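Apart from one protein chain that is not included, each protein chain of the complex appears where it belongs.
Chain lettering (A, B and C) follows the sequence in which the chains are written, and residue indices restart at 1 in each chain.
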Amino acid sequence: MPEVRVGDLLVSLYDLLGWGLSELGLYPSVVSILQKLVAGFILANFCLLTPLLTIWLERKVSARFQDRLGPNRVGPYGLFQGFADIVKLITKEDITPAGADKTVFNIGPVLAVMSVLGIWAVIPFTSTMVGTDINVGILYSVAVGAIGTLAIMMGGWASNNKYALLGSFRTVSQLVSYEVPMIIALLIPTLLAGSMRMNTIVQEQQVWFIVAAPIAGLIFLISGIAEVGRAPFDLLEAESEIVAGFHVEYTGMKFGVWMLAEFLHAFTVSAITAVVFLGGWRGPWVDQYPLLGIVYFLIKTYLVSMLMLWIRVTVPRVRIDQMNDLNWKFLVPLSLAVLVMTALVDKLIPVDFSAGSRSLILFLVNIVIVVATLLVLRGVSRKEQAAQSDLQAEVNSI
Amino acid sequence: MIPLAWYLTFAAALFCLGLYAVLARKNSVAILMGIELMLNAVIVNLVAFWRYNEPVNVSGQAFAIIVFAVAAAEAAVGLALIISIYRRRETVMAEEIDMMKW
Amino acid sequence: MTVSQILFILFALATLVAAYLVVTVRNLIHAALWLVASLLGIAAIFVMLDASFMATVEVVLYVGAIAILIVFAVMLTRRVMEDVGSQRTDNWWFAAILSGLFFASTSILIWFTKWPNLPEGDVGDTVLILGKSLVDPNKYVIPFEVASVLLIVALIGSIAVALPSKQSE
Partner (left out) sequence: MAHEWIFIGILLLLGIVFAALPIVVNSIIAPRKPHPLKNETYECGMETVGDTWIQFKVQYYIFSLVFVIFDVEIVFLFPWAVAYKELPFFAVVEGVIFIVILAGGLLYAWRKGALDWV
């Protein structure tokens, strides 16, 4: 019987389960598959129930931001509002529009949830508790997320509706555009850690990578918000301007499943940010008690997700051409510049420098890049203003 | 263990399906899909050979990566050509794109 | 029959069925979606070959990029939901015979050749070795750089072809 360690309770329980099953006389491979099934079941439940909490939190906090009360009728502090919404959605009539491609129409939302849930397989909760630590973890998270893009395309196309199709075109072109700076931003932690394994990336962060690569972290956060399609990048389903975007024809629980995928995606992006840039499960006393890592990880994740919420309620929606220019003419060149500078400078630092001083030097390099970028931006905007005033002068002279 | 011949047969079947699409399909986008299938069959072959020889020697994977690049370039240029032709001739049927005949 | 053999047969069959539907289905969007399914099957085959990097690259590039490009192209070049009329040329039987013959001859070749067995042991960290040899002057640095030139040429060419010229509008 394996020893039960309180400091690493969940992993011990997992081992215990394996021991118990093998005592029953099952083959080792069957045991390991059953173990993984149970672990996956718990993980999937955690992931799919988290959005209920984050939705409540979001409604409550954004209500406070806007000087409202938010949900306060169902349960204490309106905590059960999410369950009430689920009951409402699940008893609603499910309308499939005439002429829709039924199979594709139904597969769309399922695929979206699957793709987001798949990312959680590689997210380390503690140093010992990670679904599976594959050697391409960080690229895998991008790959599985890419299936979600396709799901949106399927949903929009199968609806047999012009606006849904147009919405899915816009969404997909936004998603694929912002994927470029996002992957480049993920390259920098990979380069600093020397591995794509999520757990190794966390272990290598004696100093959080947000210090050594602040711009990359910021770029990842911005493009992550755009990937999720939240304000200020929610122009694809802007309620006040266009009907709804790609999911206009979805009703009842199918719509609910799309929403679930979206909120879970937002939470997932925060989790990846926490793991890759904020040191994941790192914190005091994790060496003795790995279980504490979950707490640190969740605190960091919720902090990032609150930051996203703050941005959401503060910044006004961007225009589509601004969104586009921001990506291709600002984020992509900037991320490439950061990547080149980091690669060159980190190689030039002598090997015997400690992790702290190394991070400090990279931080200074990042600041230099920020200053240079701001100077370039000032030059551009001055040129634009000059052109504008020239135009004004011409108009006045006529 | 799985014999190497299984992988090779699988890749050959995939290649032939792609070949059929290239030869028999009318729509040029479908022809491009056939080419993608054929390229994938090639990649499967390369990776299988890499695995069944010496995995430390990564030539197979390096080749496969170059094939990926070629596939992406081919898809980008091919589809751009198809769209350009469609704008001028209002068709994507390979049979009807025949202005080079005269 | 071991478990991995059964899994291989399942994945291979699923991939081939999806690929068959790609080449025969009349609705082109469905063909593109079946193409995605078959690409995912190929990614699973890569996983079985211990090439996890190849599997993720397959999904990132093919499913995430090329398939989307194809779906876009299909949607840009059609007007009606159903593709009317026959989708195959008149001499499709010739193509079928040719591909069938090709498959028969290659499988005969494959089954009558003696292939090496699976080497013992783990494959190690392939990505690391791959990364080193891609920039190693004695190995693949020239193909690596040439690939980037090829891609930039493809980018320039496709933009030049696909972008509507300003005068024509």
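As a convention for this text, contacts are C-beta pairs under 8 Å (C-beta built on N, C-alpha and C of every residue); 3 or more make two chains touch, one makes a residue touch a chain.
Computed from a predicted model, the values in this text were never measured in an experiment.
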Omitted chain's touching partners, listed by label: A, B, C
Identified contact with the non-displayed chain, of C:Val23, C:Ile42, C:Ala73 or C:Ala95: C:Ala73
Residue of A:Val295, A:Ala343 or A:Ile361 in touch with the missing chain, whole complex considered: A:Ala343
Residue touching the undisplayed chain, where the options are A:Leu21, A:Leu139 or A:Val275: A:Leu139
Touch residues of chain A, complete complex, unshown partner: 32-33, 36-37, 39-41, 43-44, 48, 86, 89-99, 106, 109-110, 112-118, 120-122, 131-134, 136, 139-140, 159-166, 169-170, 172-173, 176-177, 179-180, 183-184, 187, 190-191, 194-196, 243, 248-249, 252-254, 256-257, 260-261, 320-321, 324-325, 328-329, 332-333, 336, 339-340, 343-344, 346-348
Footprint left on chain C by the chain that the document does not show: 4, 47-50, 52-53, 57, 60-61, 64-66, 68-69, 72-73, 75-76, 78-81, 122-123, 127-128, 130-132, 134-136, 141, 144-145, 147-149, 151-152, 154-156, 158-160, 162-164, 166
Residue ranges of chain B at the interface with the undisplayed chain: 65, 68-69, 72-73, 75-76, 79-80, 83, 87
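Throughout what follows, only the chains that are shown with their structure count from here on.
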Touch-based graph of the chains, sorted into line, ring, star, complete or other: line
Rounded Å distance, chain A centre to chain B centre (Cα mean): 33
Approximate Å spacing (C-alpha centroids) for the pair chain B, chain C: 6
Overlap residues in chain A, where contacts from two or more other chains coincide: none
Contacting residues of chain B [partner chain C, same complex]: 1-10, 12-21, 23-27, 29-30, 32-34, 36-37, 40, 43-44, 47-48, 50-56, 58, 61-62, 64-66, 68-77, 79-84, 86-87, 92, 95
Chain C-touching residues of chain A, taken from the complex the two chains share: 29, 99, 104, 134-136, 139-140, 142-144, 146-147, 149-150, 153-154, 157, 160, 165, 169, 172, 176, 179, 196
Contact set on chain C toward chain B in their complex: 2, 4-5, 8, 12, 15-16, 19-20, 22-23, 28, 31-32, 35, 38-39, 42, 45-46, 48-51, 53-54, 57-58, 61-62, 65-66, 69-70, 72-74, 76-78, 83, 86-89, 91-92, 94-96, 98-100, 102-103, 106-107, 110-111, 113, 115-119, 123-124, 126, 129-130, 133-134, 139-140, 143, 147, 150-151, 153-155, 157-159, 161-162, 164
